[in-house]
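This is the structure, below, for whatever I ask next.
A single protein chain has been omitted from the complex, and every remaining protein chain is retained in its original position.
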Amino acid sequence: MFQIAIAAHSSNPSEEMARKAEKFVSAIKRNDVIILLGGYWGLMKVVADRALSEGIPVVMVLPMERDVPVPEKVVRIDSGSEYRSRSIPLIRSSDVVVALGGGAGTIIEILLGYAMGKHTFVLKGNGMSSDNLEKAFPDFIDERKVTRVMYFDNVEEMAKEVLSSMDHRKVEERFG
Amino acid sequence: MFQIAIAAHSSNPSEEMARKAEKFVSAIKRNDVIILLGGYWGLMKVVADRALSEGIPVVMVLPMERDVPVPEKVVRIDSGSEYRSRSIPLIRSSDVVVALGGGAGTIIEILLGYAMGKHTFVLKGNGMSSDNLEKAFPDFIDERKVTRVMYFDNVEEMAKEVLSSMDHRKVEERFG
Amino acid sequence: MFQIAIAAHSSNPSEEMARKAEKFVSAIKRNDVIILLGGYWGLMKVVADRALSEGIPVVMVLPMERDVPVPEKVVRIDSGSEYRSRSIPLIRSSDVVVALGGGAGTIIEILLGYAMGKHTFVLKGNGMSSDNLEKAFPDFIDERKVTRVMYFDNVEEMAKEVLSSMDHRKVEERFG
Partner (left out) sequence: MFQIAIAAHSSNPSEEMARKAEKFVSAIKRNDVIILLGGYWGLMKVVADRALSEGIPVVMVLPMERDVPVPEKVVRIDSGSEYRSRSIPLIRSSDVVVALGGGAGTIIEILLGYAMGKHTFVLKGNGMSSDNLEKAFPDFIDERKVTRVMYFDNVEEMAKEVLSSMDHRKVEERFG
């Protein structure tokens, strides 16, 4: 499976943001794609609902503070730990990390993606706090240059790059 | 989904034990069953391979110490923590806990199942350390009587009880 | 420092049990001893209060579910995780594990002690559930024989053995 962690805001998104998120999810549909989310509220809920309606398997890694019911089809991982702590298995378990935009939680997940050496994709231009990250860290987060954080204005372009990263991995597995 | 955590020995099982494990897995096949495992070695590998060949979805919650490759179809959760710590989300995420027999790790998972109030089923009679647990705790682990730990000699009977626990839950959800 | 994790019941103890716990704490007082506890309630509170009055440093590793105030002198570790999960750093951080008696939580901590290869001491004969563990596992928990679990009826004798384990370690460090 190709496991894509999607970091997204915990508040309800604007209509425009919701449409972009749905577009992204539909664009990355593939036979072996799984989406990993940290909850079922805010923009994450939009992502989950679209994924489920597209038939993409969804895994949720839930924090203790928000022990919500999830749709019947979802694989539910109860982390037994707090918000930030549940982001660790979420990001470690991913092949790539995609941030659709959000606040401190989303920004932490982007940095976890970098620190764990994951390909990390950030959608910006939606008026969210994560938009600002590029000002401080336009490509690498620190001098170790573990992996490049890639920023996108256009959600289709980002989806294409995510899929290309997936294809690249498969070639590596087959011939690497 | 009905998530069944299966605790099982990390060493290679006897032929007889392996057959029992496979029998159990085939017996609990249902449309909405998912199997949660803590690794892909020893008796857990036997369980995983049978589940995959039966088309039952498998989720593995892996410890840091043993970062093994898993079959393509498996949902892989990299816990980022040590053996016993990865058992916490494994057991918390389950609807019921089934122990097919094992050592200290399996016994800890049985006790976690009890402490978290999960229906907990233990197969005994296979010469493993978990067989001894019943001598100390024939039904409840402590005076809180959170949930009864149920011991079985017969694997078919245990599978029947696990399925009945699943049906019971559904009735509860529908009419409860 | 010599870090002693003390597992103890979360309910209020009998007078007799409280006296034994206090006797134990006073008996293990040494310059370099630190006591690690998983909370400040029940029998753990008795242990903490005696330790503080003896001038023994106390570290508490607290679960999210019970975020209690602790005495000013205590080093407080907020685990950010649930009851059983907070027992992992508690036991891993210890040089030896001492169980004064308790329920499922205490029994899990004894088993964690064994699984992590710590010298593990269990006081019995106080009518608590952990008294029963010996029936199932009189010395080792499984065939790996990681470390012997030692059971005691007499609290002074147990304290002597804990101190002897400490002295033994120091000799090892000096000449090992």
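Per-chain numbering from 1; labels A, B and C assigned in written order.
As a convention for this text, contacts are C-beta pairs under 8 Å (C-beta built on N, C-alpha and C of every residue); 3 or more make two chains touch, one makes a residue touch a chain.
It should be emphasised that the depicted structure is a prediction, and the values quoted were computed from it without experimental measurement.
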| item | value |
| --- | --- |
| Touching residue (missing chain; options A:Gln3, A:Ser85 or A:Asn126) | A:Ser85 |
| Touching residues on chain A - with respect to the absent chain | 81-85, 88, 92, 102-105, 107-108, 111-112, 114-116, 128-129, 132-137, 141-144, 146 |
| Missing-partner contacts on chain C, residue numbers | 1, 3, 32, 34, 57, 59, 61, 72-80, 88-89, 92-93 |
| Hidden partner interface residues of chain B, rising order | 64, 80-82, 84-85 |
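As a working rule, only the chains that are shown with their structure count from here on.
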| item | value |
| --- | --- |
| Closest chain to global C-alpha mean, per-chain Cα centroids | B |
| Fraction-based call for chain C against chain B, same above half, different below | same |
| Mean-CA-position distance for chain C and chain B (Å) | 29 |
| Rounded Å distance between chain A and chain C, as computed from the means of their C-alpha atoms | 42 |
| Chain A residues counted as touching two or more neighbouring chains | 80 |
